[in-house]
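Only a single protein chain was left out; the remaining protein chains are all shown in position.
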Amino acid sequence: MEAIEILFTASLWAAAIRIASPLIFGTLGELICERAGVLNLGIEGIMTAGAFAGWLTVFLGGDLWLGVAVAAVVGALFGLLHGFLVVPLGLSQHVTGIGITLLATSLSYYFYRLIFPSVTSPPKIEPFQPWSIPLVSDIPIIGEALFRQTPLTYLAFAAVALVAWLLNKTPIGLAIRTVGESPSAAEAQGIDVTLVRMGAVMLGSALMGIGGSFITLSAFNSFFFEMMNGRGWICVALVVFGSWRPGKALAGALLFGAFDAYQLRLQQLAGAYVPYQVFLMLPFILSIIALIIMSRRAAYPRALMVPYRKGER
Amino acid sequence: MGNTTAGERETVLRLSGITKRFGALLANDDISLSLQRGEILGLLGENGAGKTTLMNILFGHYVADAGEIEVEGKVLPPGLPAAALAAGIGMVHQHFSLAENLTVLDNIVLGTESLWQFSSKSQKARTRIQQLAQEFGLEVNPDAVVASLSVGERQRVEILKALYRKAKILVLDEPTAVLTPQESAALFETLKRFVAKGLSIIFISHKLGEILAACSRVSVLRGGRLVAERGVEGVTRSELAELMIGRSIPQAKAGVQKAGDVVLGLRGIYARHNSQVLDGITLDIRAGEILGIAGVSGNGQSLLADVVSGVAVPIAGTLALKGAIISRTSPRVMVNHGVARIPEDRHAEGLISDMSITENVISESYRSAEIAKRGFINWKKARGFALKIIMAYEVKCPSPEARVRLLSGGNMQKLILGRVMANDPSLVLANQPTRGLDVGAVNYVHEQLLAARKRGAAILLISEDLDELLSLSDRVAVMFRGQLSNAIPRESTNIKDLGLMMAGHGFKTGDQSHAA
Partner (left out) sequence: MRLEPREKRSPAILVLYPVLALLASVIVCAALVMLSGASPLSVFGLMVKGAAGTTFAFLETLTRATPLIFTGLAAAVAFRAKLWNIGGEAQLYIGAVMTVVLGTGFLPLPQPILIPVLMVAAMLGGALVLSIPTFLKTRFGVDEVVTTLLLNFIAILFVSMLLEGVLKDPTGLGWPQSKKVIAEAQLPKLSQGKRLHFGFIIAIAAAIAVWIIDRKSTLGYEMRAVGHSPKAASFAGIPVNRVLAKTALLSGGLAGLAGMSEVTGLKGNLTLDLSPGFGYTGIVVAMLALMHPLGVIAAAIFVAAVFVGADAMSRTAGVPSYIAHVMVATSLLTMVTAIMFTRYRVRWR
């Protein structure tokens, strides 16, 4: 059956990895925030702002990598705002996160409209080109899928390894994990809980920004409204699905990417019988199912969403 | 403070004029004390006297409003735990500051390496921990997850944390609250070993016997002030008790009373929740008697309380109240059957801190005909009920509308008592009812329990305080690893025997040499 044959094509898996790439960044970013005990619901907005800022940088003549860097900085700035409001001030992480999403998104749209008041089709830039790694890219199927991606995808995979190593093998990773498990234990060992939490949120948000820039600088080449289409929220689900671990998060993102790529191709096959909306719904439904499956074994960081007030009686 | 006799010890720690206010409460009032090298100084005071506040200031968790701290002659920068640690102060907290889901190694190593360091040197750390463990007799497995450790083992990790950081001054805050009497004795021996190796120790406790057993000198805190300093050699228990409390409070004593019919009957109760189990619990409590349950924390007492409260549903076994078997337990069912429940955690379980006193007193009765009609609450009646309790139980509060969060621990407990005793319950479950309370409040709670007993209520008293159990209970039983011993009449047992049972003696699963 053609539906099964698709699973063995290189193009499906190449698409899967491409779709997964921004999700990998976003999930890693949210994972770092949550391991430190902070829920960051600003992710959808931060990714949007990263997408816009990165794209704008390139549109104004900057280098593609400069665009990525700007996206990271913009992400970190929103992360700083979120971190400041929820860590030292102890505001509700849910409400602040939603507020940041609304703020980041509306600022992006405002500036976009300001700079391009009336455009019929969105202005374009020259995005990242695929970068074939010599030798390995010639392996049948796997080579085409894995090793002919854009540089940002390779960066995503590298990021997984870096974040895993950071969390598990370095003193700062131990500090991040502890403030998310038991802030009082961290304080008793001389760690400044506020600084570590805020630093983690800024780092995570920078990754989210980079994830957003993937959409405008690699996947597409322009910015338009409603671009994120819920990717940020899917990343939040993927963090749970990956049990807050980078390796599992990567697996989850790839699984999701594969499913999304598959669903797109199924549309072409079965579009006559089944409305295309059903296919588009499937990735979201899959995310919910993933959450249900993983909720049983939920290994929540124990101090997630618990504000830490130093010296409170 | 000025003799220069030969052999005088040097002062390693000096607190001068420490004062600390929390709003209107003066927790520490111009306290000055000093610690000599190589001594074990006892810091004695009842709950609320200001001992923990003082130590939190020492450790940098709080900043004092006035006063100064010197370690080995150098001034300690206030408010920075990192500075205290660097100066050689090691703190063993009463409620251990350990991250449960991390390993022993992680917990000990945290904060000892610079955050900018490239990679963690865990092999070196592991070796050093094992060396220290052997040197001081504190065996632990560095790769064990803290959540899997017993209370005694966790305390060892807390101590190792301090030793690993080369602490010169060790502060232990109520270290024996969670140990059996035998374990406490072992701890005192370990402390002597520390002192022989050059450490100086501050031992905080509200238990007179321990201070006298472990320390060479004692400073007494009362109402935020340092009221006395004595050498342990020449002082008596009653003298210390009077210094600690400042007035004589007659201790509540249980008179002899004949027990009536069985009120609560448990047969073969099996239950499981998180890491606690109940392994076939059978017991009877009769009207007009107090059954005390002793045991080291974590052996199933909390789960037993949860079952009787209706919060946990047993997997097997039967629970009967006044002879009638309850097929489906729930908090509401138990309340409707006349069970008064005083939970272990008054903040998180007993009361809703952000709601008012009025809203809290009706939390069990808001559906009853007295308070509500056809789904609408009569707030006037609710307020009246609250006022009644406030008066009858002398709850100190600004008004019935005040949020419970503002009340002191003792007043919160009085509120809970008022709420649950209002309907003359037939069974009272009191789980650690006097934990963290000052002597006055402790006595009040004891009196209320005895009064309920006199009225014919059956009382299940779970407590980690063996003195409390022995003075109030008619019979005492011990929980160990989910099993319950036979109930022994109070006159036939003592602290030593109970301590042995708490460590597993006489239980089928535990072997004689087990150390909790």
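Structural remarks
Here the chain labels run A and B in written order, and each chain numbers its own residues starting at 1.
Keep in mind that, in the parts below, contacts are C-beta pairs under 8 Å (C-beta built on N, C-alpha and C of every residue); 3 or more make two chains touch, one makes a residue touch a chain.
Every value quoted in this text rests on a predicted model; they were computed, and no experiment measured them.
Touching the chain that is not shown, out of B:T236, B:T282, B:S363 or B:N486: B:S363 (per the contact rule at the top).
Considering the whole complex, the residue from A:Q129, A:N168, A:N229 or A:Q268 that touches the absent chain is A:N229.
Of the listed positions A:G54, A:G79, A:G99 or A:P171, the one in contact with the omitted chain in the full complex is A:G99. The set of chain B residues touching the chain not shown comprises 23, 63, 78-79, 309-311, 330-332, 334-335, 341, 343, 348-355, 359, 362-364, 366-367, 372, 375-377, 379, 405-406. In the full complex, chain A makes contact with the omitted chain through residues 41, 85, 88-92, 94-96, 98-100, 102-103, 105-107, 109-110, 113-114, 117, 229-230, 233-234, 236-237, 240, 275, 277-278, 280-281, 284-285, 287-288, 291-292, 295-296, 298, 309-312.
Here is the rule we go by: only the chains that are shown with their structure count from here on.
Work out the mean CA point of chain A and of chain B, and you get 45 Å between them.
Listing the residues of chain B that touch chain A in their complex gives 22, 59, 61-63, 80-82, 84-86, 91, 93, 97-102, 106-107, 109-120, 161. Partner chain B is touched in their complex by these residues of chain A: 169-172, 174-175, 177-178, 181-182, 184-192, 196, 299, 301-302, 310-311, 313.
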